[in-house]
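Excluded from the complex is one protein chain; the other protein chains are retained at their positions.
After this line comes chain A, so read on.
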Amino acid sequence: MDKGDGLDRGKKSKPSDQLKLTEAELKENITKVLNTHNPHAPQNIVRFNYKEGVYQRVSVDHTAILFEMESNIVYQDSEEGRRLMLKQAEEEDRPDSVASKADKKGVKLGNFFHFTDRATQTLNNPPRQINCQTAPPPRSIFSATANQWQIYDAYCEELQKQEKQKATLLKKETDKSKKGVLVTETQVLFSISPLAKETKILERMVHQNTFDEIAQDFKYFEDPSDKFRGQEGTLLPLWTFQHEETRGLSVTALCWNSKYQDLFAVGMGSYDFCKQGRGMIVFYSLKNSSFPEYVFPTTSGVQCLDIHPQHFYLTVVGFYDGCVAVYNLKKKSLEPVCKGTPKTSLLTNPVWQVRWQNDDIDNNHNFFSVSADSRVVSWTLIKHELISTETIRLSVNGGLSNVPDDEQLQYFSSTAGGTSLDFHKQTDHLFLVGTEQGKIHKCSIHYSSKFLKTYNAHNSAVYTVKWNHFHPRVFISCSADWTVKIWDDTIKVPVFTFDLMSAIGDVAWAPYSSTIFAAVTIDGIVRVFDLSINKYEAICQQLVVAKKKTKLTHIEFNPVHPVIIVGDDQGLVSSFKLSPNLRKTPKVRKQMEI
């Protein structure tokens, strides 16, 4: 016999006397049954029975006795039992007997014959182990989790497989050729361009951490000292937005995006007649004040811009050289979608104001522009081309004169350049135009030959006219003669006049209240007025810029948040939060009926 030491791993060591079976026999199933039949008991023992004279089979008992012990239990009431009990009682009387000391239960039973035990141990055969180890079947450990989402993913995969099968039946050939191209691309470059969105979010997260206090202030800070201040309010400085490429340029236009209320556009150019050069359009988000979201450099300085209220990705820009351009933010290029030039321009006639209008009947986008060559032009965007139609020509006399182009002298003397434009919030076709001469004309798109009304507003150029967001008849104007005037459009005389002691850059109505407006001046002060509280003075006057010489050029209220942005002539845009006193919305009541 082979000695199997149990350590043979992998080797199949067959003992030499192992039964050799064929394949078929190896596979045969052999059942083993347990029964009470003793296999070692002889089955065919016979004894000669003398009585009957035959050999008779003796049935052997199948019981195997495993253990036998002679009992020493005697029945209590039998003769022997009684005798033993008497003996025990005798023994208990003796003082040093074991029985009296020990538990009385134990009945000491003796045996009739008093025999002694003598044991011997036979020699045990030493046991020997013989092992045989077969090769273990190859095992691998598998573990998996079954989560909700893994089950969901598995179902989704199945669904996709099924759909693919349907699709591949039709498109087998084209798919193969496409696959080849894709594989080579990814092998060549490891590209991180799919991370674009994530890196942006990461940048914003980091920015939020850096400017954590400002972000918290923006959201939650309400100046508690306003309660003690009476009616006045303050402006809390928040982020400042600056881009290195805009050095030397001043902010010439600001506009908030209506859909994404943290996004605003800044137009950069120059108000200085001598220093005309390049310009820029920069889009910032409040979520990232260190770097703009979009930057579009332009060849000429930007004078005005407007973001479409419905199609929030379209921006129209008016330039100093008289061109207008429409930029589409959805497209990656830095070039405008289309550019329009005025028809006649011997001089550079900067476009002072552009405004989007609702799409016309053919769903073409259109906007209006007013420029220094005294024309209000309507532009329509048809299939990437801008088509301009002149809406109205501003003339000193208050009506249109069909000025032929070659009569240059008449052109210069009888027309006045327009400087600002605003459409009525409720009635689309009404708009106001402010001129260099200081007049404001109320016009309508439908009547191109005549003004509906003219107001002798100011003594010098009107910089801004704006309709009130709520009241249908009120508008505000500010001009180079250092005054801000509030008008009711049925009255020829201004309802309110504010002389601000300093040249004014811009004025804007608040979108949440019909009586609040803000004005910025070149001495760096922002003034907020609330007509329902104080009709003569500003309820907030605050110096907002660090350097004394910076002039503030534009101001805009955020449509949703209580934030204003102020642009200055250094190219810096600062944002401020309005304190609660400045944010009071008045109860609905008729304004200006004084």
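Keep in mind that, in the parts below, contacts are C-beta pairs under 8 Å (C-beta built on N, C-alpha and C of every residue); 3 or more make two chains touch, one makes a residue touch a chain; residues count from 1.
Convention: contacts and distances are computed from a predicted model.
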item: Identity of the absent chain, which is to be given by its UniProt protein name, from "beta-fructofuranosidase", "Transcript variant X2", "BHLH domain-containing protein" or "Septin-type G domain-containing protein"; value: "Transcript variant X2"
item: Residue among A:90, A:157, A:198 or A:335 touching the omitted chain; value: A:198
item: Touching the absent chain when the full complex is considered, from A:209, A:333, A:363 or A:490; value: A:209
item: Missing-chain contacts mapped onto chain A; value: 147-149, 151-153, 190-196, 198-203, 205-206, 209-210, 290-291
